[in-house]
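Only one protein chain is missing; all other protein chains are in place.
What follows is subunit A.
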Amino acid sequence: MTIARREVLGLGGGLVAVLSLSQRDVWAEEVVEIRMQGRADGSHVWFDPIGVLIKPGQMVRWTNFNPGNSHTTTAYHPANFGRPLRMPESAKSWDSDYLLPGESFSVTFTEQGVYDYYCVPHEQAGMVGRIIVGEPEAHGGWMEAVAASRGLPDEALKAFPTVEEIRANRTIR
């Protein structure tokens, strides 16, 4: 399902300017940007947005905008440290490894479904995210409540936006 690639971007004005331009709307059809962020003192870390609805074939790009920390985007999948499956069974998992400030990682999603992911060093702090691709069936068996909760810290479970919220709003911050 995915082609993953790693990029190093400058954190200077160029990228910020690009993101803030009206071009962002154009980009939204192609690349969905998710920022890895954190307070200066490290007291809070998060993905922004935390929930997105995208179309099959769209690319998501995560970039570390946190100058004092490193982050990962890692799918909940047994291939990643034996973590529980919280994404379509037939889709390929991903793990960016640690991204230093300014570094990016991209994944193209082709299969419909709900994909949950986390940041390896910050799962306990509730740094997780959810991507919905297309219009998956409401009860596709991808995430039964009990199985989904197994092995996840409470802070992570509390942080996920609901599928309904994401469907209704497209983007959840």
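Definition applied: a residue touches a chain if its C-beta (ideal position, glycine included) is under 8 Å from a C-beta of that chain, and two chains touch if they have at least 3 such contacts; residues count from 1.
The rule is short, and it goes like this: contacts and distances are computed from a predicted model.
**Student:** Going by UniProt, what is the name of the one chain that was not included in the view, given "NAD(P)H dehydrogenase subunit CD", "TTHB210-like domain-containing protein", "Nitrite/sulfite reductase" or "Biotin-independent malonate decarboxylase subunit beta"?
**Tutor:** The record for the missing subunit names the protein "TTHB210-like domain-containing protein".
**Student:** Touching the left-out chain: which of A:Asn69, A:Ser93 or A:Ser106?
**Tutor:** Reading the full complex, the residue touching the unseen chain is A:Asn69.
**Student:** Can you say which of A:Met36, A:Ala91 or A:Ala125 touches the chain missing from this structure?
**Tutor:** Within the whole complex, the residue contacting the unshown chain is A:Ala125.
**Student:** Which candidate, A:His44, A:Lys158 or A:Arg173, sits in contact with the chain we can't see?
**Tutor:** Checking the options A:His44, A:Lys158 or A:Arg173, the one contacting the hidden chain is A:His44.
**Student:** Identify the residues of subunit A touching the omitted chain, counting contacts across the whole complex.
**Tutor:** 38, 40-45, 67-70, 97-98, 100-101, 120-122, 124-125, 127
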